[in-house]
Structure formats: C-alpha cells, structure tokens
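All protein chains of the complex are present and in place, except for one that has been dropped.
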Amino acid sequence: MKSPRSAAESRKKVGTVGGTIRPLMATIKQTLITMPGINRLVPGGRKPVTHLYPYQKVELPLAYRGQHSIDWFKCIGCELCAKVCPNECIYFEFYEVEPTSEYLHPSRAQLDEMKKTIRRPAVDVGHCLFCGNCMEYCPTDAWNFTQEFELADYAREDLYYRADELRMPKENSDKEIVLINRIGEHPILEVDVCIGCRKCERECPTRCIDMLDGPNDRKGKPIVIPEFDYTKCIGCQQCVDVCPVDCLHMEEIGYKDLEGFYHINLQGEVKLLEEQVEK
Amino acid sequence: MPEFWINMGPQHPMTHGLWNMKVKVDGETITDAKPEIGYLHRGYEKIMEVREFQKNVVLTDRLCYVSSITWSHAYCLAVEKMMGLETPERGQWIRVISLELQRIASHLMWLASYGPDLGLLTGLLWCLRERELFLDLIQLMSGARMNQNYPRVGGVRNDLPENFEAMCKRSIEHFLEKLENEYPKIFHESKVFRMRTEGVGTLSAADAINWGVTGPNLRACGVNVDLRRLDPYETYEEIDFEPQVWQDGGVGDSYARFVVRYNELRESCNIIRQALEKMPKTGPYRVKPPRRAEGEGYAKTEDSRGEALFYVIGDGDDRPYRVKIRSPVFCTMAATPILLRGNKLADVVSILGSIDVCVGEMDK
Partner (left out) sequence: MSTVVRGAPVVVSGRPVPSVEKEVLGGLKAAFGAKLLDGKVLRPGHLAVTIDRDDLIPVCTYLQKTIGFEHLSCITAVDWKDRFDCTYHIENYYNGCMVQVTAHIPYDDPKIKSLTGLWNAANYHEREAWDLMGIEFEGHPNLERILLPQDFKFHPLRKDFAQEVDRQYITRRKLRGGK
C-alpha cells in the first residue's frame, strides 16, 4: 500500500493574493466551527471537545499510573519495590501490631509474632517518577496504581505519603496469596564464610530460610548455616543486604517463560478522551 | 561596518530550550556561526553506569521528552543486542506501533513550534490539537502521556488494550483527513510560510553526509537513507513503506525539511495501519531478560530526529560498564555553521527551527 502523494508536496507556486486569503479563510473557519450559535451554520460545525476540568473529569484508562495503593494483606515487606525504584523514593515504615493482626502474612506469621512489627511501603511522591517498576516487580501483586491523579499539595513535606495513607481499602483486596520470583535471581551461599548468625533467617520475608547444622567454624565450634527453599524465594536480596560477612550472593535462575509474568495494570476496554465529551 | 558577534540565546524565542547560537554578522549577512551547547548537560552516560539495566529505561525516556519511546526503545534494543535476546513477534509489532505513534507526536510537536517561529500561531494550536489524539492513544497503550517507560529490555511493558485497534484506526483516519485538507492551507499554500522557508538554509548532500547530518534533515537533501529500510530493526522489513525523500532538486532548504517531515506524518500513519493488520492478535510480547550481562552491543534506530545509536558495554555486573549515546541533534548542530553561512540574520529562526533541535538529547 503506497501512501497517496498529495499535490502540495511539490514546489507548486503560490500566488500572493491566494496565498494570503486562503490561510486566512481556513483559520477563520476553524474559529467559527466550535463557536456557540454559529457552529450550526458552518459546514462541519460541532461542539468543543475540551473538558471543563475541575467540574468534569475524564475517565482514565486502567493502565494509567496515578496514586499508589498497596494491598496490606498481600504485602510482605520484602523491600523489593524500594530496590527496583529508580529514584529510591520508597521508604519502609514499621508498625507494631497485635499478634492476632490480620496483616501478619501467614508465611511469616511466627517470626512476625516474635517481632510484632510489620513493615509497609511509604512513597515520597515528590520524587516519584510514576514509572511503575515497583508494581511490575512486586512478588505478591500487592502494589497497585489507582486512577487518582490530583496529588499536588501546598508543602513539600505533604508529598510524603505515609504507608497508612497508601493502604488499599479492605474490601478491594482479594487476599489471595501469590509468591512469584519476578526478579529472576536467588541467593547462593558460600559455606566457608558463613558464621551462622541467623540474621538472614530473621530477615527473610517469606521464611524460606531454614537453619541447618553446618560445618565447624575456625575454633572447632559447630555452627548453623542457612538452607534456602527456592520454591518460596522471591529474590528480594534482603538476606544479602543484612549478611554481616558477605557470604551470600545473587545468581540468575535462568527461566524465560512468561505470559503475564509481570504484575501490570489490567487493560480492559478503553475510551478515547474525545469520545467522553457529552454530545 | 565591521563584523561582530551576536548571541542568539540562551534565552531566545528561537532556541526551544537552553543553548546559544553565536552568529557573526556583516551587516545583515551571516559570515560565521558558533553553537554553544551544554547548558542542559546532566551527565547521562555517567549516571547510567551506576544504575541497573532496567532502571536506565526511565532515564532514556527523559533524553527527549517529546519522543521518549523512540529513545528508550533504542536503549533497550542495544541492551538486547548485548544480551543476545530476541523479542517475541507480537512484542516487535507493538514496538513498531508505539514508535510510529511517538514519531507522529514528535513531528507534530516540531511543527507546532515551527509555526510560531515564523509567526504562524495557528500552526501551534492546530498541531497541538492533533497531537492530543496521539498522546491519548499512547496513554491508552502505555498508561502515561509522556515519559511512558514503555519499552523494556526483551519486549514492551504491557499488551495493547482490547479495543485499541479500532481506536487507533479512528484517530488516524481523522488525522489523515486534516493532513490532506486543512494543514496545507496554512503551511504549503501560505505565501508567508513559503517566503520564509524557501531558499534559506540550503545544504548539499555531500556536505550533509560528511558532517553527519541524519534523518529527515538528510533526506531533505535528497539522500535516500532511512534506517528503517537500510538496516531494518524490529519488523520494519515486513512493512511496505516509502522513505520520504525530497526529490525536487538535490539541495535541501528549510522548506524541503518541512515537507519531508510533513510527509513522514502520513507515512507513519500508513505504517501503523499495516502493523495493526499484520500483527499476530495474541501471543507473548515480552521475555525475561537476564539481570547481569557481559559483552558489548550497539543498536541504531531511526529516531524522529535522525540516527540514534546506543553503544552499551557490560562487564558482568547488573549495571552497564559504559553507555554511549549518539544524539542526532548533536551531530546536526555541528553542521549549523554551514547551514547559516551566507543567509540573512532574519532567517536564522527559520533555519534552526527547521532542523528540529531538542536540547535534552543534544546535551545528554
């Protein structure tokens, strides 16, 4: 299919009178085409397609990335979103909760009971790019973006949204637990270096680390070393970050399946802005 | 009267951003010119060395906010070449569609700013009105109007919405009708526009090639080079399209550059229509890239302003060791003294407006 070549392409001569009158007429016609009252008399006349913004809001597509909204039932506080954030604008806040709290994730209930704290993300919207990486890599589908776009505020401090403010309403959550390693890596242990401090076990958000008997250390004392349940590992690197002796490193899993592997906004039927104007 | 230098910029209505064009005038005639750039240098290549591969996509979006998908796509393509990845077929088609939508939006932004340069404010309003259609389509597709963060290493971020095809065809039809009947009346057939653009800023083909001018500016000199055709990436070789070349004489002036870009708008619509028909309706659109990579790779793409080249070197870490950005505007800027020499001072706006300067990508 060749595109039609318009006559205007070649260097056609334009007269002085015609070249002044015609643009003028075209401009005037466009002015009148949406002018109330007159638009009925002009061929192609119509109503304006603009929206009266504060009174009339457009319906944004579901893929739109507005305000963050975090499902507290699903979030396990793995801090992966903070690691994939390009601007590092995600901070984690700690909340003390009752042992019976419904926000304690079943996979780590026991450990959380020990600590009686949960951690949930808070976002400094003043630094946020709204790139959607946090949602994409979230291993439990807890991150979501709403269609709310009016985030401007009067003070810079007000742009820091506490974790409480970003909590998704309870009724919106389906409370279904998924664990997907979206980062594609898992930790590998160097046994010789490990000192058996159990920090990784305490830090692991999915409790995939078991401490087993290991070799003796330099003084001949037996120590425990972590063993990873890679079916539950989400590749969040928390164990690597807390390790005091750097005996853990991340390694590629090497799978390339994946339809719907990443968590992204649903995309249903969409509507053009132009279609949303009341005719 | 002695010759003297005039600073046009950094704050000047002509510059569209922050840069300075020093011109040496003898009376009204320009005898020499010297662009001064770097006001917007943000150290992209250094920043990218400390960020992970997937985090750099948001940075390359901001190289040029007017055509961010084409830039982040070029980066993703280079990283894929380094990693040895192949995007699934549907992913490639979606990329083609998003690239062409972005190209239309970028060219319309250029046309919208070129109009007021020449005192044609109607052009600004009309082009921004039509650009809204395409920003809307891009928003439906990627979730954001600008700085979309849409291409990914190994594919695209998300699939097309269900009824995207109908929406896209509808907008393109509307736009093509305007392009055929309305726009020529204020651009091609306007005596004022023709007098300001014709015969100024001529550049011969040999000069253009030697100075590294690429893209629409090169095709306006009559050189039939389009990287979508010459070195096809994605699925461009399956699409039947015609690179838009100025054929009415071998020397490109401002008007030729305008016409080439104007015709590319139409050609891009043609490509999108074909892509929507030819693409597989379902299928994977993304593969999982490895996090760490070693090796080197480069990719060159036809950006809306010319040849964009990314050269990425990895050293086995999850960050690139070195990224080189080849910006088309940076190279075109080197040729501006040739373009300006011998013209009148009043034509500087017409010439520099027509080469489509984007300071964000020029200064990196």
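Letters A and B mark the chains in the order given here, with residues in each chain numbered from 1 onward.
Operating definition for what follows: a residue touches a chain if its C-beta (ideal position, glycine included) is under 8 Å from a C-beta of that chain, and two chains touch if they have at least 3 such contacts.
Everything numeric here is computed off the predicted structure, so don't read it as measured data.
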Touching residue (missing chain; options B:V23, B:M279, B:M333 or B:L352): B:M333
Absent-chain contact - pick from B:E49, B:E89 or B:E182: B:E49
Among A:E98, A:E176, A:E190 or A:D241, the residue in touch with the chain that has been omitted: A:D241
Interface with the unshown chain - residue positions in subunit B: 37-38, 41, 43, 45-46, 49-50, 81, 204-206, 209-212, 214, 222-226, 229-232, 243, 250, 298, 300, 307, 309, 311, 313, 319, 321-322, 324, 326, 330-331, 333-335, 363-364
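Criterion: only the chains that are shown with their structure count from here on.
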Subunit A and subunit B, separation of their C-alpha mean positions in angstrom: 28
Residues on subunit A engaged by subunit B in the complex (per definition of touch): 1-3, 6, 8-12, 14-16, 18-20, 22-23, 25-27, 30, 60-61, 63-65, 84, 86, 129-133, 136, 145, 183-185, 250, 252, 254-259, 261-262, 264-265, 267-270, 272-274
Interface residues, subunit B side, partner subunit A - complex: 51-52, 54-55, 57-59, 122, 126, 132-133, 136-137, 139-144, 147, 149, 157-164, 167, 170-171, 180, 182, 184-186, 188-194, 198, 240-242, 248-249, 255, 259, 263, 266-267, 269-270, 273-274, 284, 286-288, 290-292
